[in-house]
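Pasting a structure here, questions to come.
Complex shown without one protein chain; remaining protein chains in place.
Chains: A, B and C, in written order; residue numbering restarts at 1 for each.
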Amino acid sequence: MGTMLAVVKALPGPGAKISTVETPAIGPADVLIKVIATSICGTDLHIYNWDAWAQSQIRTPLVFGHEFHGEVVEVGREVATLHPGDRVSVESHVPCGRCHQCTHGMMHICDELKIIGVHRAGCFAQYVAVPALCAWKVSPGMPPEVASLMEPMGNSVHVVSEAQVSGKTVAVFGCGPAGLFATGCARAKGAAALYAVDINRHRLELAKAMGADEVINGADPDLIGRLVKLSGGYGVDVALEMSGSQKAIVNALRSLKKGGTFVAFGIPSRPIELDLANDVILNGRRMLGVVGRRMFEDWVEMQRLLDGGKLDPRPIITHRFKLAEFEQAIATIRQDGVKCGKVVLFP
Amino acid sequence: MGTMLAVVKALPGPGAKISTVETPAIGPADVLIKVIATSICGTDLHIYNWDAWAQSQIRTPLVFGHEFHGEVVEVGREVATLHPGDRVSVESHVPCGRCHQCTHGMMHICDELKIIGVHRAGCFAQYVAVPALCAWKVSPGMPPEVASLMEPMGNSVHVVSEAQVSGKTVAVFGCGPAGLFATGCARAKGAAALYAVDINRHRLELAKAMGADEVINGADPDLIGRLVKLSGGYGVDVALEMSGSQKAIVNALRSLKKGGTFVAFGIPSRPIELDLANDVILNGRRMLGVVGRRMFEDWVEMQRLLDGGKLDPRPIITHRFKLAEFEQAIATIRQDGVKCGKVVLFP
Amino acid sequence: MGTMLAVVKALPGPGAKISTVETPAIGPADVLIKVIATSICGTDLHIYNWDAWAQSQIRTPLVFGHEFHGEVVEVGREVATLHPGDRVSVESHVPCGRCHQCTHGMMHICDELKIIGVHRAGCFAQYVAVPALCAWKVSPGMPPEVASLMEPMGNSVHVVSEAQVSGKTVAVFGCGPAGLFATGCARAKGAAALYAVDINRHRLELAKAMGADEVINGADPDLIGRLVKLSGGYGVDVALEMSGSQKAIVNALRSLKKGGTFVAFGIPSRPIELDLANDVILNGRRMLGVVGRRMFEDWVEMQRLLDGGKLDPRPIITHRFKLAEFEQAIATIRQDGVKCGKVVLFP
Partner (left out) sequence: MGTMLAVVKALPGPGAKISTVETPAIGPADVLIKVIATSICGTDLHIYNWDAWAQSQIRTPLVFGHEFHGEVVEVGREVATLHPGDRVSVESHVPCGRCHQCTHGMMHICDELKIIGVHRAGCFAQYVAVPALCAWKVSPGMPPEVASLMEPMGNSVHVVSEAQVSGKTVAVFGCGPAGLFATGCARAKGAAALYAVDINRHRLELAKAMGADEVINGADPDLIGRLVKLSGGYGVDVALEMSGSQKAIVNALRSLKKGGTFVAFGIPSRPIELDLANDVILNGRRMLGVVGRRMFEDWVEMQRLLDGGKLDPRPIITHRFKLAEFEQAIATIRQDGVKCGKVVLFP
């Protein structure tokens, strides 16, 4: 099939390498996609850094990367729904299609989930092969860099949909990319008042740009008091926890009204301590764990919100590089004190 | 207690009369409100015109009117939650507080509902007495004419909440005041795409001003085809029927996707003909009847949406009169070819 | 492949014929099933009688029938989930897998739905070929005649699930097989009080056997009054309309409490007249159209309820015949004054 440029985790250990590798072959139910734009996720940093999680999940050599937009250039013989020339964004979670969840409209929590760029070859490359099922045809004229963000943004559409923010007061804890997308989605999906919390001033500026009515420094000792006051004296209706920090989790729960809804999306790196009695039970609160994107309810909704201009993630894109500048892109993300949202790469 | 100016339906028959009547006395659980602004509802026209419905409901003499904003000037001895000087808007539906619905968080469909300005003295007057339970304290600084519209706008908040429009494609059928409020609410509560339908060009202009993405003439022979096309080829997710017209009801159902939601708010004047098999059952659709405002979920949400500027009904207010100019106000509403949304009166 | 016995609609016009036809061939995603038990649906009578609906849908020659249980005897080359020897019941609705509904967990209202025994060869035969997707593996030891009823019973599981009957007062209108299954499902799924309505005394006896707390003759002039009284004075929480009769539809709506839920499943043969204002809107009621079975939520739930003995449809099976006695089975169903629930055929 020829060769292509790709970012490869060649051996166990930190770092990655720009290499020439074989262009992937496709199976009967797959499509081959020419990558047009790809963005970098926190997960990619874990793989680059080779932390404990990466060591447990990754088998080298692996082309990684899982957020991208591209053009279909070849389709497998069983594929009826896509054609060469179609522009797509891709669901990175490959479901088995057979388990209990897959047959219950819950493919996003499939028992046998495989992730592109983690368990199979990813998109930091010129070409990538994916199951046709996972390729989402984007609306005509969509900017490639926006289309490359649909995978991570879809998580936030999912978070915001579960939270039912329409007409509600909403606080977003953590304004990394996931929190910024959630801020934009909550704005688009009808939050009545939207407060964003982070300890990084650059990120709070981005949250403002994404539609937060108020931004609050997470280190403010009166954080909870301020949120309670802003929301009319009884706490916010909804807290979206996008950071995974123990402190943010507790603050988010305590900023909620009685009967309020907490959505857990940020992944804590270790078990948390939780005052289940007071922070949950006795206040009649609910905690909803959210992972992935519902296939394809969240994609349909996201496409619509983007098409009508209700959701526009472009303020979050702060840096653009060529794929070959991958190391420079990683260095930018790791640098302190830089206003860094999403970084998009162009092969 | 002294006397006051009021619009009175003095005797059975068409018309109304500006009279001097006794200022109402209050009971132990009531408050007396000095009316600052009051708006005219379609129901008031039924009473003025003395149609069959009015004849069945109204006992003369009656001060009518039920949409208003005012200042509390006196409180009954059992009233702990309100004080003279408080600015309020008023829930016109007075629930019994004891029936099955009232004890189930559904006071808006109380078995013994009494309506201000229909079953008891209303607000087309300088003063009106209402149960303290029904007085909603508005946010400081709210424009009186906006506050006078909370009662009818609350219906539309209710309609839009039941319909769950967040992230959905939504068509509004009928752009009289109820439909215009619904358009604004659906915009504020996160509709992804919003289409308004009416046969009156002035009303469609107002719908645009309230946030419709597209407006369509209801007489368009390809109305359903256009809505299906606009919504991606499978029909809209949600149709809000605000007109009560047989034709609009059928069009609204047929513009829905399979599995879509139809909310019925407009009151047909006679039984309708419905193809229940094809328009509902075989397409797995749902029809939700909505009446009144949930007390006080819809008020809380409406106040928030207004406070944050997400909802602004002012484009709908097309005319303002003094209360003493009531006949002129009625004539304006009845006149053909005039761009007429809501008419507000100032005592 | 050889030949088999089948019930065939050979030519347009009333009747059917027992013939020897070719055993069906299977495609790569299909399975071939040896039919063990099959039951007769109202739809089969429409086909037999050759009414207007049948004339519009059926192309002869056609083996009809769509409710059945059997054993997998051959699988297509792409089929990984089933094996010869597996015992299955079959979802008769074949979804396309590609449309908006199919990609939204709503395959049961697929845009391109094909029905076994209507649009493709059915199960009144010794063998039938179906897509593997539609074959539901039943629990070991399930009685064949019960397994043959899962298709029609699944409709009622769907109806009852949409209606949310748990802890509620429920009235079932129409005690043909669909209403009898719904009665059993509502009992199993936790209705607090369950009332069945029909004009046929035999059917009311079967409703009792399926778990109705009270049965009421639909011709009772005080039907609504009785239901309101039985349900504590304010009407039932939920009405399940399983008959399609104009009169039953109106009675069902009027027996509901304010805010109650009406589920429409019975298909009226012509448009209905509906007092939308009073029977729906002003009482804040909802009407939910239900068709088909959710794939496979309703199957999972039904299997569980059957396995644990919470649901047992056997009282509904009143007659058993050999497949070759098809004409006699039809005659039994058409005979007046007979206690007839479901008729099961054994090839």
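The rule is short, and it goes like this: a residue touches a chain if its C-beta (ideal position, glycine included) is under 8 Å from a C-beta of that chain, and two chains touch if they have at least 3 such contacts.
Given the structure is predicted, the values throughout are model-derived calculations rather than measurements.
K.L.:
Looking at the whole complex, which of C:Lys9, C:His69, C:Arg120 or C:Lys189 touches the chain that is not displayed?
P.N.:
C:Lys189
K.L.:
Of the residues C:Thr169, C:Asn200, C:Thr261 or C:Asn283, which one touches the chain left out of the display?
P.N.:
The one listed residue touching the chain not shown is C:Thr169.
K.L.:
List the chain A residues touching the unshown chain?
P.N.:
On the side of chain A, residues 99-101, 104, 106, 108-109, 111, 232-234, 244, 249, 257-259, 264-265, 267-269, 271-277, 280-292 touch the unshown chain.
K.L.:
Over the whole complex, note the residues of chain C touching the chain we left out.
P.N.:
Those residues of chain C that touch the unshown chain are 157, 161, 164-169, 188-193, 213, 232, 301, 304-305, 307-308, 310.
K.L.:
Spell out, residue by residue, where the missing chain touches chain B.
P.N.:
Chain B touches the chain not shown through residues 78, 80-81, 98, 100, 103-106, 295-297, 300.
In this section, only the chains that are shown with their structure count from here on.
K.L.:
Take the average of all CA coordinates in chain A, do the same for chain C, and state the distance between these two points in whole angstrom.
P.N.:
43
K.L.:
Please list all residues of chain C that touch 2 or more other chains.
P.N.:
100, 104, 106, in rising order.
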